[in-house]
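The other protein chains are all here in position, but one chain of the complex has been omitted.
As written, the chain order gives the labels A and B, with residue 1 at the start of each chain.
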Amino acid sequence: MDWIAFSLLNGIIYGLLLFMVSAGLTLIFGMMGVLNFAHASFYMLGAYFAYSLQGVVGFVPAIVGATLLAGLVGAGVERWFLRRVHRYGHAHELLLTFGLSFVIAELIKLFFGNYPVDYRIPRSLDVAAFVLGQQQYPAYRLLMGAVALAMFAAIYLLLTRTRVGIVVRSAIYKPRMVEALGHNVQLVFMGVFGVGAALAGLAGAIAGAFYTTSPNMALEVGVMVFVVVVVGGLGSLGGAMLASLLIGVLTSLAVGVDRSAADLLAFLGARDWAEGVGGLLTLKLSSLAATLPFALMLLILLLRPSGLMGDKD
Amino acid sequence: MRTPFILTGVALLAALPLLVSAGLLNASVQMLIAALFACAYSLLAGRAGMLSFGHAAYFGVGAFATVHAMNALGGSGLLPTPLLPLVGAVAGLAFGLVAGWFATQRSGTVFAMITLAMAELLHALAPQLKGWFGGESGVSSMRMPAWGFDFGSTTQVYYLALAWVLMALAALYFHSRTPLGRLTLALRENPHRLRFLGYDMHGLGVSAFALSAMFSGIAGALQVISNESANYAVFDAGVSAGVVLNCFIGGVGSFLGPALGAALMTFFGYSVSDQTQVWLLYQGMLFVLVMMYMPDGLTGLVSATASLVRRHGFARVLPLGLCGGAAAVLVAAAVVFGVEMLQRLFSQDYRALARLSAGPPPIALFGRSWTASALFTWLVPAGLLAAGGLLGWGAARRLRALSPASATDDEKHASSSESTPESTPVLGLSEQVRA
Partner (left out) sequence: MKKTRLASAALPALLLLAAGAQAAPVKIGMVETLSGPQASSGQAYRAGVRYAIDRLNAAGGWNGEPVQLLEYDNQGGPSGASDKLKAAISDGVQIIVQGASSAIGGQITEDVRKYNLRNPGKEVVYINVGAEALELTGEKCNFHHFRFAGNADVRVQALVKAMKENKSLGTKVYAINQNYSWGQDMEKATVQNAAAGGYQVVEKTLHDVNKIQDFAPYVSKISASGAETVMTGNWSNDLLLMMKASKAAGLKAHFATVFLDQPGNISNAGDLAVGHYVAHVFNAEASGAEGDRFVADYTARIGHAPVFVEPQTVFGLEMVADALKRTKPVNGALDVNAFAKTLEGTRLKTPGGEISVRAADHQALMPMVVSVVSKDARYKADGTAFGFKPVKAFTGEEASTPAQASCKMQRPD
C-alpha cells in the first residue's frame, strides 16, 4: 500500500504545481476573456531569470527577483501588445499571444542555448523530509506544495478581503460599471495580467530547479495548464485548485495501474474478444497516463462546459 | 474586372512547372495544399464565425483515410490515384459531422476548447493505435499509375493537386453563393435574428463544420498523395495553430485572402528555414506584427490601399507606398542583422572559442567578417533602424495627411460591414470598384 500513499502525495504536489501555473491564467481569462497562449512562456521566463540571478544573489533572492521580473514582462506585454489588439476580437488576441510564445521561446534559445541549463536546488534544501517504505521523500517537493498553498491563500485573501480585491473582482464582472465609478480599469487589467504572469514566473523559478530548465519547458506544461483551466472553470480560482489536484492525482495513480479495458471485460468473459479487437481496448492505463487529462477535458466540455466550478451562464 | 485576374492567375499556376525548378515546384504543391486547408478553415472561422482550434484533426483524418485506401486498393479499380482525394473528403465529412454535432452545441470559447480537446486527444492517442496510425514512423504507401500517367514526377503530382485545389475552391465559392452559404454567413452576423426567423441553428452549424472538415480532408489527402506517407505528427497543435494564423494573416474578409496568406507563410517557412537557425523567431515576430498592425490581414492591406488609390489617385499614393515599403525593408534588415549577430555571439561554441583565443573571434555574416567589439558592427543595424524609422515616420505622416485618422478607421469599418453581407470580395476589392 506504500505506492498508493506515494502516488497520492506525488499527485497532490504535482497538482499544486499545476495550480501555481494555472492560477494566473484562469484569473486573466476570467478578467479579460483572453486565453493567453504565452502564459506557459512566463513560467519558462521565471525559471531562466532565476537561473541567471542565482549566481549573483543566491537562491531565495533569485526566486523573488525572477517573480518580479516575470511580472514586469507580463505587465509590459499587456500594456504594449494586448491592449492594442483588444478591439479586434478574441481571435486576434489569441493569435498574438501565440506569436509571442514563439518569440519568447526563440529568444531564450538565442541567449541560453538549446540544451537544459544548470539550474539546481541548493545543497541545503536538497534533503529528504521523511522515509516511507524504501523511498525517501524530498523536502523540496513539500516546499513546492507549501508555496502553492500559501499562494492560493494569499490570492484568495487578496481578492476577498481587500479593497484592491473588490475592485478586481468587480472589474471582472462588470468592467464598464467599475470604470464609470471612477476606477482605472486599464490599470487593473495591467495589474492582473502582471500578477498572473508573476505567479507563473514564481512557479517556474521554483519548479525549474527541481525539474529541468530547458527551452521546451513551456511546451511541456502549456497544454496541461489549459486542461486545468477548462476543467476547473474559466475564471474560478477554486476550480483551478480542484482541477489541478484532480489531474495531478489521476495521472499519478494511473501510472501504477497496468490494466487495460480488456482486463475489465474479462470480468464479463469477453477478454478474448477484446484482445481480438485490439486497438483502444488493449491499451494499458499506465501508458495512457498523460492522455487522461484530455479525455477528462473533453468529458467536462461536453457535459458541463462551464467547468467544475465555473459560473453557469 | 475580377475574371481576367482569375484567368491570369490560373494560367500562371498552370505554367508554373515550366518556370520553376523541381524543388520549388514541390514547395508549390505544399503551398496549394496549405491554401486549400486555409480556405476550408475560413469557411468555418471566417464565414460562420466559429473559431476552431483543432482543425488539424480533420486534415489528419483525411490523410490517414487516404493512405489506407492507397494501400488497400493499390490505386486501381474504383479509386485510381487521381480520384483518391474523394476518400479524404468522405472521411473528413464523416468525422466532421460527428465532431461538429457535439462541438456546435456550444459557441465561442467553449466551442474552441472542445475542438482543441478533440484534436489533442487524437494527437495523444494516435501513437498508441499502431494499426491505424502506424506509430511514430507513420503509414507509408506509393502512388500507382492510373489513366495513362505514372505519377512518378513532381510535375504530374503538381497538376493533380492544382486540379483538385481549383475544383475545391470553385466548390467553396459556389457554396458561398447558395442559400446555405448565405445562412452560414448569417450565423456570424446575427445568430439571434436567424433563430427567430426559424432556422435550425444547430443544423447550420453542423453543416458548416462538416463541409469545412470535408475540404480539409481533401487537403490532407493531397498531402498524402504528394508525400506518400502519413504520420501522426499531422495532428499536432502546431498544425492547427498554423492554419488559423495563415487564415488570419491572409485576412478572412475576402475569399482568396486565406489562400494567399497560407501560400506566403508556407513559402516563408520553406525558404527562410534553410537560411537561418532562428527563422522561428522571425516567424513569431511576423505573427505579432501582423496581428498588431494589420488586423485585417493582407486583404485589409490590399483594400485599404485600393481605397486610398480610389480617393487620391495612383500618383499621390505611389510615393507613400514606396516610402512605407522601403521603411519596412530597412527595419527588417536592421532586425535581421541584429538578431543574427546576437545569435552567433551567444552560441555556446562561439563563447568557447572566445575563451580559447585572445579577443572575440570575428563572425562571418552575409559574406563579410565582423568583429563583435568594433563600433561599426553595431552602427550598421542602428543606422538601418534609424533610416527605416525616419522613412516610416515620414510615410505615416503622409498617410495621415492623405486621410485623416478618424475617417480612415470609420471608412474601414463601414466598408467592411457593408460589403460582407452583400458579397465576399474575391481579392479584397469590393463591388464598388467596378463603378
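Just so it is clear, a contact is a pair of C-beta atoms (placed from the backbone, for glycine too) under 8 Å apart; a residue touches a chain by one contact, two chains touch by 3 or more.
Remember, it's a predicted structure, so these values are computed and weren't measured experimentally.
Every shown chain that the unseen chain touches in the whole complex is listed here: A, B. When the whole complex is considered, the residue among A:221, A:281 or A:301 that touches the unshown chain is A:221.
Of the listed positions B:72, B:197 or B:364, the one in contact with the omitted chain in the full complex is B:364. Where chain B meets the chain that is not shown, the touching residues are 21-27, 30, 124, 127-128, 135-138, 140, 142, 150, 152-154, 223, 227-229, 231, 233-234, 236, 269-270, 273-275, 277-280, 348-350, 352-353, 356, 364.
The chain not displayed touches chain A at residues 2-3, 6-7, 10-11, 14, 109, 114-120, 128, 131, 133-138, 140-141, 210-212, 214-216, 219-221, 251-253, 255-256, 286-287, 289-291.
The definition used in the following text is that only the chains that are shown with their structure count from here on.
Contacts from chain B toward chain A in the complex involve residues 45, 51, 102, 106, 108-110, 112-114, 116-118, 120-121, 124-125, 128-129, 131-132, 237, 241, 244-245, 248, 278, 280-281, 283-288, 291-292, 295, 339, 342-343, 346-348. On the chain A side of its complex with chain B, the touching residues are 33, 35, 81, 84-85, 88, 90-92, 94-96, 98-103, 105-107, 109-113, 115, 223, 226-227, 230, 234, 278-280, 283, 287-288, 290-291, 294-295, 297-298, 301-302, 305-306.
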